[in-house]
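Only one protein chain is missing from this complex, and each of the others stays in its spot.
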Amino acid sequence: MSKHSITIEINGESFTREVDSRKLLIHFLRDDLALTGTHIGCDTSSCGACTILLNGKSIKACTFFAVQANNQKIETIEGVEQGGQLHPLQEGFHQEHGLQCGFCTPGMIMRGKELLEKNPNPTEEEIRWGISGNLCRCTGYSNIIKSIQYAANKLNEKQEEAA
Amino acid sequence: MIMCKTSKEIGGMGHSLKRKEDARFIRGLGKYTDDVQLPGMLYMDIARSPFAYAKIKSIDKSVAMEIPGVLAVITGEDLKQYNLHWMPTLMSDTQMVLPTDTVMYQAQEVAAVIATDRYIAADAVQALENSIEYEQMKPLIDPHKALDADAPLLRPDKEGRTDNHIWHWQTGDQEATEQAFDEADVVVKEQVYIPRIHVASIETCGCVASYEKAEGKLTVWMTTQAPHAIRTVIALVAGHVGLSEERIRVISPDIGGGFGGKVPVYPGYVIAIAASFLIGKPVKWIEDRSENLQADSFARDYHMTVELASTKEGKMTGLRIKTLADHGYTDAAANPSKFPSGLFSIVTGSYDIPTAFTEMDAVYTNKPPGGVAYRCSFRVTEAVHAIERITDVLAQKLGRDPADLRFQNFIQKDQFPYRSALGWEYDSGDYAPALRKAMDMVGYEELRKEQAEKRVRGELMGIGISSFTEIVGAGPSKDFDILGIKMFDSAEVRIHPTGKAIARFGTKSQGQGHETTYAQILAEELGIPAMHIQIEEGDTDTAPYGLGTYASRSTPTAGAAAAKAAHKIRDKARKIAAYLLEVSEEDLEWEPGKFFVKGAPERSKTIQDIAFAAYTNHPQGMEAGLEATHYYDPPNLTFPFGSYICVMDIDPKTAEMKIRRFVAIDDCGNIINPMIVTGQIHGGLAMGIAPAMYEELIYDDDGNILNGTFMDYLLPTSVETPNWETGHTITPSPHHPLGAKGVAESPTVGAPPAVANAVVDALSHLGVTHVDIPVTPFKVWKILKEKGVIS
Partner (left out) sequence: MIPPTFDYLVPATLPEAIALLHEHGDEAKVLAGGHSLIPAMRLRFAEPSHLIDISHIPGLDYVREEGGFLKIGTMAREVVLEDLPWISERYPLLVDTTKMIADPQVRNLATVGGNLAHGDPANDHPATMLAYRAEIEITGASGARIVPIDEFFTDFFTTALEHGEILTEIRIPIPPSRSGGCYLKVERKVGDYAAAAVAVQLSLAADGSIEQAGIGLTNVAALPTRAVDAENALRGQQPSDALFAQAGQLAADASSPADDLRGSAEYKLTLIRELIQRALRRSVERAQGRS
């Protein structure tokens, strides 16, 4: 069958749509659902601008068909802010000047999210390796690393407060 | 420590204000061109040539047209009917929109499809590409062969042209320079080749063209750094089909990086506009990354023969450079019209060289057109690479420390304003402290000791210096125009009754932070908090005319315009204040945000009071409102500078290289926002080491591009990129209203020679004097093998 009905939970909301088998997840998000925060920067799965979370794991939405996401949970940049509260990563990128043109930023934030969930106290080197699948042309990466470190500190503070 | 004249609340110059534009980007709510969705929008995709040089024998549209959802196939023949198949380039050459008989480079646009869906458009392109027949011809790829007797004549369309020579340009005193070389104690000479690279912003180029028939109005959302210039070009090129400038609106929305690659008018834009015009529906065209790398405006491709003359004591006495410039099949470089090789003549650099001569010849080849992009400041990257490399070559020849040689030859502080041998008046500079600061930061003397010890053990490390002078802020109207449009820039500032403001500019940020920095300039000059000043750019219906943002020109031109407009507003505000306080204007003093009576400072009016009064209580006979527009014609360019030091370790067995440290001291005069400037430096440094070590567009003899995707066109990731160590000196510009200079391209200009110099320095004891960039492990391996270090 080359047309499928799929149901995907995106940022906590359920969507059911008819799609062609070949529709890439990135186009499904951007064109079908007008979730244009996730971007396209290449055609060889090299740049990471399309990074989203699939069941909590960062993946490249350009190398995944929408049909593969049937009955799965997806999180995009649009879902990161919760109840008007910025996520520490979003705060970090703002405080540490981790973005300039903003095009790679959603991908960086989504990758940062999984990175910090798996490793709440990353070293600088671990962050560099952690975002090695995300290209940036504007920032020279230094402030992106600081932004993620900011978020790590903030998240750890919150953890301590909660404890 | 930067001393700020305004408080943090006002946020004028010198404050590291967090960026106002971040709010949308961190939420994924930026609006880039591909985010634009309009009802009934169609998609355009482009069929491209597999060959570098071929005659088109036939195009069979039928297979593509049979695919459901395909509305049209557009060829050169179709555009010819409207005389749109050729268009002017920004250098007054001509470029095909779509060919009618011959293709001139691999990946050239050959035909376009318009479909209801981008997936159908892709299928149609595949079908169309299979239905085009070509007759291949042997392409001209090597620019050194472009003027051979048997070279194909690539541009028979150009009247009177009998060869592939585009232009010759020269400047300087040829005779005096020849004499200096004849009399010199020491002359060094190197062939320095800077290959083609591609700017590769993470967002590719594209547009949404929407022609509304009833109104006769064209709106184009476009990834362009220069929306007004584009609007005028569209009006001139397509005026004959009915597009009139007052009914053309170009919108540069958020742009995901420009770096000069989004200045030229690409055929895709013109075809999309023509398609929308003919069909009467919006047409979206967004190129793939492969298309972007293989067909868009490249940068560099200069073959330079560089010579430097000096006394035996190391005093430089003459500089001579001859360059062959490969422009592809048409000169589509985005240079100011009087400067076909851009601002290359800055090439005497930071040194007091009494005489110099530089000449260049540009030729056509079967490659994509262009020349100026990738954060080059109009060819300053090429110039600085030449002078900084040859300076190290001279140091090596004389057995002198390269830092020492630079100190000896620097233009001294008291020589400014300095007239260079090639005709530029440098506004201000103080080079020695910047180099000294870099050396202190990196621990230069210790590193030289370490290097000597390592050499004994067969370990390789190098220290590379680059002390560059940049030239930005194009430019004064007497010398600077693009297609005849003078290179002023503009600011239009309006204060609202409640003391808030809106300002619009003729520039267009692609990440430089104008929404924050321009607000800070106005905050500085008016005392209105930067947070209360709304900044807009990019919509030609509302913004005042400007030449756009590239070549680090925004702060020098539009930033100055903002200051000037603010001064005009302050002049009127003073009058209103005098009226409100019932004193004469001369009795008033200004501090950011308020006028107060001399000697009685408790009698004052804030700018907010004055703004309100401008609408409710202004003097009789005075116009209401509080606003001003200024078109700024800079009296000169600005000359930022800096010194960079790169420490490089090389594995003597595998030739792998690692930048251990990179220190960058920059001087861009007075700094608007230190955080933003440092961010620009970081980004520019990354785009400096990238061409130095990773990037190069590679063609084979048949003109096939061998690395036209990100798999093989290598952008550094966070792992390849070192930690940046930065610092500043501050030498204000004497002519700029804020004492500021441009800065964002300094690092891209200054870094590559620091890297190349470091690698050569690591190998100099083996007799190596020069390596062309990109310096790859394979290149270094070849040297080590040749020198017997690797068996």
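For the reader, a short list of remarks on this structure follows.
As written, the chain order gives the labels A and B, with residue 1 at the start of each chain.
Just so it is clear, a residue touches a chain if its C-beta (ideal position, glycine included) is under 8 Å from a C-beta of that chain, and two chains touch if they have at least 3 such contacts.
Since the structure is predicted, the reported quantities are computational estimates derived from the model, not experimental observations.
Across the entire complex, the residue among A:11, A:38, A:51 or A:76 in touch with the chain not shown is A:51. If you put the hidden chain back, the residue from A:29, A:67 or A:116 that touches it is A:67.
Across B:24, B:413 or B:782, the single residue that touches the chain missing here is B:782. Across B:82, B:590, B:615 or B:694, the single residue that touches the chain missing here is B:694. Touching the omitted chain from chain B are residues 118-119, 122-123, 126, 288-290, 653-654, 656, 694, 698, 706-707, 711-712, 714-717, 719-720, 776-778, 781-782, 785, 790.
By the touch criterion stated above, the residues of chain A touching the omitted chain are 1-2, 4, 20-22, 24, 43-46, 48, 51, 54, 57-60, 62-65, 67-68, 70, 111, 114-115, 118, 129-133.
Note that only the chains that are shown with their structure count from here on.
Each chain gets a centre from the mean of its Cα atoms; for chain A and chain B, those two points are 30 Å apart. Within the complex formed with chain A, the residues of chain B that make contact are 18-19, 21-32, 34-35, 37, 118-119, 200-204, 254-257, 259, 288-290, 510-513, 675-676, 678-687, 709-711, 715, 717-719, 721, 723-724.
Put simply, chain A touches chain B in their complex at residues 20, 22-23, 27, 30-31, 34-44, 46-47, 49, 76-78, 80-81, 86, 90, 93-95, 97, 99-106, 109, 124, 127-129, 131-145.
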